[in-house]
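Yeah, one chain of the complex is gone here, protein chain that is, but the others are all in their spots.
A, B and C label the chains in the order they appear, each numbered from 1.
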Amino acid sequence: MDKTKIYYNKRGKLKDPVLIVGLPGIGTVGSLVGEHLRNTLNAKRLATLYSPHFLHQAIMMKNGGVRLASNRFYYSTNEKTGQSIIILVGDMQAGTPEGQYEINDRIVQFFKSLGGKTIYTVGGYNISNQYVTKPRVFGVATDKETRSDLQKNGVIMGQAAGAVWGSAGLIVAFSKKHKLHGACLMGETGMLEIDANAAKAVLEKLQVMLKLDVDLSSIDKIKKETENLLKEMEKAGGAPGDQQPPPPSQPLSYIR
Amino acid sequence: MDKTKIYYNKRGKLKDPVLIVGLPGIGTVGSLVGEHLRNTLNAKRLATLYSPHFLHQAIMMKNGGVRLASNRFYYSTNEKTGQSIIILVGDMQAGTPEGQYEINDRIVQFFKSLGGKTIYTVGGYNISNQYVTKPRVFGVATDKETRSDLQKNGVIMGQAAGAVWGSAGLIVAFSKKHKLHGACLMGETGMLEIDANAAKAVLEKLQVMLKLDVDLSSIDKIKKETENLLKEMEKAGGAPGDQQPPPPSQPLSYIR
Amino acid sequence: MDKTKIYYNKRGKLKDPVLIVGLPGIGTVGSLVGEHLRNTLNAKRLATLYSPHFLHQAIMMKNGGVRLASNRFYYSTNEKTGQSIIILVGDMQAGTPEGQYEINDRIVQFFKSLGGKTIYTVGGYNISNQYVTKPRVFGVATDKETRSDLQKNGVIMGQAAGAVWGSAGLIVAFSKKHKLHGACLMGETGMLEIDANAAKAVLEKLQVMLKLDVDLSSIDKIKKETENLLKEMEKAGGAPGDQQPPPPSQPLSYIR
Partner (left out) sequence: MDKTKIYYNKRGKLKDPVLIVGLPGIGTVGSLVGEHLRNTLNAKRLATLYSPHFLHQAIMMKNGGVRLASNRFYYSTNEKTGQSIIILVGDMQAGTPEGQYEINDRIVQFFKSLGGKTIYTVGGYNISNQYVTKPRVFGVATDKETRSDLQKNGVIMGQAAGAVWGSAGLIVAFSKKHKLHGACLMGETGMLEIDANAAKAVLEKLQVMLKLDVDLSSIDKIKKETENLLKEMEKAGGAPGDQQPPPPSQPLSYIR
């Protein structure tokens, strides 16, 4: 196996599909958003991506099973609009430029082959090392139309600077190359390993933009658990910037 | 040489071959099990795997000879059952994801081409940094049938969590992809460089499962040598967790 | 995307084109020279090079846009001589030998396909860790003729020793292989992150050699800003060798 490959699990009928990419990264914001959507939308597996550029490890499962590391496409339907929602989640991203270019180009081409036209990737945007209580959502997008659409919905455009690492950035850049609409939504975060608050902020934007009806109570629960831990640490004299609160119990099992 | 290659040393007649993979890794458990089986079963060389993903070094031999690093397939026959036993041992594993994916996929395909249906890989499972006197054997497997078979034989299923690195994990994951039965047996170990006790625990399980009759006295000798060294170190005030006992004299020459 | 690719933006008519390579590197000398020429010569985009060997990140733009990292060819005309001037600038260079060999060979072949015969690359040459007030320009070149031409124009030949890293070196070495004339001009610099003084020294040589009429006032402004900062730091007791002055405000936005 020397190339990235995508295998169909089930060929579903799709209607004007939109892709939401929620992969591991800063603050675990992408994975939290992706897994939350997958769960609440009760999405089914569409396809699985394997790659020799993932870490050379097999993932152990709770039932004693074992599998290759993967990125996984799930699909569901937006009940309000009838639009197909495709969600990409996964165990990891590639660790090299060559691997990232191969995988992310492949993802965009696969989605294009499904008839898709618009991709939203999700990431974290780290500005300070303070817990961010009211996280903003920053955005970049491939074209004027998508940028103005994001801006109308309160996403801050043109202020984030520098580079977006990994799939969250490259998938949007490849969308442009393949003439799709692409945007990256970045929840403001601050050094937390798992920042459910930043994820919630992005989910709220996606809800409005995609006219999705998503229950946010489970992500709210993780958010509150984290905030309580941070308060306890502060009481105990720990500076939230110096020390990580232990990741909340739920999201880990929830993500895997 | 830019791809992994497997060369036949001798094409033997095989009957329902089972593959046991014992390569270098945590606690040297894999190599100890592999080399012990090779020796006690008096196995003959079947094939040799070379790869440009192994370290760029030539191995010096005791007779003044020199050779490329390799992984080596040996074969023998289970005298009780008539089943062919194939054992994979070697000098090293690849150091990159791309190399590991290439080599381990090749290994599974090669074994499948021999008519094989079941693969057991062997590794160490490191929980504490204490010497483990009564090591348990943890397992993961590709399918329900194999999992229940392992469980019946006292292998602990569904408790090990996280990832299995390298060949021990990827060969099992690729077994699944190529529709073979695969399992990884992990001997509980604790920071020892060469843990013959963990290896013995795995060998005992393999014996029962494969109805093999293997003399364990030589591995027992290494185990006792290590335990004596640990006792002496404790007497001398050394904490077994902090300091490695020198690896026993025997297994090194025995493995090379 | 698994290979470096060059896409035309506009096929212009070129006359005896010369290539000037100004990519990121020591003292940002290359980028400063390249971007300064691109601006003052009002050059238009000719072609864009993408590569899976660039860092796996997407570049955020000021307007909220986003794009793949790239190296970019611009073209303009020397009004005095009618010669086409091609300028190569970019966000980054590859991080591995394999990537650098692929990209730089491709660049030289692309320029050769345009009918070009001569390439000048620009870099910094770091000798001391003092700010260099009167930077010399050191050179290496592919052939006797080019070397004597450089020498006539005050470029110091045969004194720089060792190796020229990255595109500045490899493009010249590949020029030789493809039977083009190539030279690397290295502005003497000393540990500054952005050394406009070294860039100015190289620009002055290029002006003479290519009979170019380039306004140097904007690069002079950056140079003076840096020198004022260094003076203030010295007054405040800081040793210029120990501490970097903050990069001047202008060149960063100017380069991006």
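One rule holds for everything that comes next: a contact is a pair of C-beta atoms (placed from the backbone, for glycine too) under 8 Å apart; a residue touches a chain by one contact, two chains touch by 3 or more.
Just so you know, these numbers come straight off a predicted model, no measurement behind them.
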Which displayed chains the unshown chain touches: B, C
Residue in contact with the excluded chain [from C:18, C:33, C:122 or C:140]: C:140
Contact with the hidden chain (one of C:18, C:37 or C:164): C:164
Chain B residues touching the omitted chain (full complex): 1-2, 52-69, 95, 99
Missing-partner contacts on chain C, residue numbers: 94, 96-102, 104-105, 139-143, 147, 150-151, 157-158, 160-166, 169-170, 172-174, 176-177, 182, 184
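Basically, only the chains that are shown with their structure count from here on.
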When chain A is superposed on chain C by its C-alpha atoms, the rotation angle in degrees, nearest 5: 90
Most remote chain, CA-based centroid, reference being chain C: B
Chain with minimal offset from the mean of all protein Cα atoms: A
Separation of mean Cα positions, chain B and chain A [Å, integer]: 38
CA centroid of chain A to CA centroid of chain C, Å: 38
Interface hub residues of chain B, defined as touching at least two other chains: none
